[in-house]
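Scroll down for the structure; my scribbles are underneath it.
What you see is the complex with one protein chain gone and the rest in place.
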């Protein structure tokens, strides 16, 4: 089986992680790196002398030896680059969110199908051990019917210039929600606020997604939080899950419910938690697993878990949340 | 100064705590206790043999020696009991929320004024050390302009028969919010869901309150959560606060903001937290301080911090949240 | 079955907790309270008007109606009071440690036997839910052979006037150790240091107890610690336990061991933890259970779990630790 020759476009925040993982993989090769800023490329060249470097991605995409590209550029550029890459016959791995509009996401999805190329969006948490474990536990029926999905993803953030906090952070939560609930949502509503004058972008948002059967999902994303909180609560009819991504050793806790009768003249009953179980989780980097899945899908002509359709679903939710926020939280139905 | 002779109506969940504190105070006396269930009164009598007991509160209120009553009965009964007590010339301490409607809250407030009696609602967190410390820190200007108030109060709850989770848990958060922000809100919206068939009451709700100057408050209350979370984040222009009520030793943390330039070819800037400061807090029970304040207000003819007006503001917010929830989260303006 | 008429001697730090629990019990009665300080008795009388009060315990012990006494006075007085009480035919509940010398502990133990009275030492943690759960888990064989018992009990302490930190804090750890390991120790060594000039008492100590089969126990007690740590680690051949008494919701965690092969060119193997399980624990106050056990033993003429022999074993260990500390940590064999 041939090595996949992969190129990376964009070496800003996330690109270096893709580069490092590609360089370390056995069935792929870090073939080329592209960035508009020459100083960044110098650094890459020193670390990875065998990689070709480009300041113009059009040039890079013309290289017939290149099999695949990973796009880690600002969201507004995803569409044009991914489109050109697919048209040049390359397999494409795109940072989340897939594009800045549902329409464009659909165009890319169709194009990948037509060109028979792998199009994968980096919903990276879906390749992390905690999310995989939650999926396994939910699918096994241990949780029972899902009641709610509540996600908080807040920190003192890197302000993004081209997108607001919804487009920056919520793709993670929406992708996890979409994966774990596995149903079609009914409606979206959102509230978003901007506090920093002149920045022009909302820094805090609350998003509510309704599903059939009274399932409700709620997401709090925030660039102005004093502490890093990354916590998802999932309530079910039988058990409940707490996923705390900042806990170094026990990220997933699964709780039995319990009811303790209290023998007291004053109180009759006390609802309490039952046993808690924290499964051991694989270590290993989620991005590494994501890139491994991408390379596998290329080799075996498979559709990735986070294909164009998954990417489109998340972009659609982001678009609806943004629209609801502009309409003062009006509930927008699908 | 005479001892205040206080009676307690209702010995269910919270009443025993009021009884214990009154029995322990130096400037008040546990004079009488009323409950419809005789077995509960037996227990009280054994513990507090000097207290009179009643199964009928009308009887108790006729006792001319009684100075004040604490009402710890279901919400729907607050109005009738408090009204009768005020009319009988008693000072009144009522469990939160003050009443089940704004109109009734206003009637009680007016009646207390007319009768020159103290009417105090037990917004108990306003008498707790963490909330008092936050108020002090905010008023000192250390936080700067407030950007947001975000509260999560979830646990595996005691299902209430007469009220939903908004009326059960959110009074705490709305009272703290009202106290700390100290401004008039513009609008309320809320989403609430019920999951348990037949219970008929919403078990999970999200409430959003908007204030002038882009201040936003958001409250998550939930009876179906796997773990007890009681956390308030307050973001400000200069500093930020995390109040974690489940942390046994560091309930309040105040964070400086910081920006660290990162010397890396890849990343240009990294927003990070500055120093954190956890002030030492008084120990001592909040309810004890609340009851002490009530007795002080009676002795010195003062208006309590959590008077009828404060109680009315919270009931108004609860009513609006409930109404918004029935209208699918429609934003309701004041 | 008659109510046990119980008296409490000493209303300093721990006495009020005994008083409160006795007053609340159904099969015992708070019959009398004794303290040399009249102001303290006034407070008790206000709260518990039906209890007799004494400033002289000799007087109290003469009361023929008194069935049992709880002794919560300084350690140096335990022996004389307990002896007089047993001789007067009372059942005796003594605060830990039982006495200030092994010899005296043995005298009390013999006297109780001769007088056919219950003598129980308040090794209160043995009646707490976490320690009971650990005992159950160890006895079930789930842990396998015990390798070590490591306890840290440190805080910014109440300096005791009559005893050092070993006699003040270590009785808890030694009692838990004795209960859970359930074997005869071989030797004790200890290091103790005093830092505060003029206080005359050691404020920090490390105690090592060796058992057969390479079982080792180690205890760190400290009055000068910045934070409250109460943690016990128990290592076994199959599983391991962490007991963190400051964790409000998950005091006991039981870990499976695991070994994960790591697929990396660099590292061959990675020892990692397996699943973790945190059993739900009863709530309820340990002291309440201890007093309930005392009253049960009186009623049914049973020997308490923490009888004179258990109390003597702990005093013996304390004496040996103290002696080793004076000999620069010399190992002292039984």
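When the chains are written out, they are named A, B and C in that same order, and each has its own residue count from 1.
Quick note on the criterion: contacts are C-beta pairs under 8 Å (C-beta built on N, C-alpha and C of every residue); 3 or more make two chains touch, one makes a residue touch a chain.
Computed from a predicted structure; not experimentally measured.
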{"item": "Contact residue for the chain not shown (choose from C:102, C:189, C:280 or C:312)", "value": "C:189"}
{"item": "Option from B:59, B:280 or B:333 whose C-beta touches the chain left out", "value": "B:280"}
{"item": "Residues belonging to chain A that touch the chain removed from view", "value": "23-24, 47, 49-50, 227-228, 246, 248-249"}
{"item": "Where the missing chain touches chain B, by residue", "value": "249-250, 256, 258, 260, 270, 272-280, 282-283"}
{"item": "In chain C, positions touching the absent partner", "value": "11-13, 15-16, 39-40, 42-43, 147-148, 150, 152, 154, 156-159, 189, 191, 193-195, 204, 206, 208, 214, 216, 218, 220, 222, 224-227, 233, 235, 237, 239-242, 253, 255, 257, 265-267, 269-273, 328-331"}
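Definition applied: only the chains that are shown with their structure count from here on.
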{"item": "Two chains joined by the most C-beta pairs in contact, as defined above", "value": "A-B"}
{"item": "Degree value of the rotation bringing chain A onto chain C, based on Cα positions, nearest 5", "value": "180"}
{"item": "Inter-centroid spacing, chain B versus chain A (mean Cα positions, whole Å)", "value": "38"}
{"item": "Residues of chain A whose C-beta touches two or more other chains", "value": "270, 272-273"}
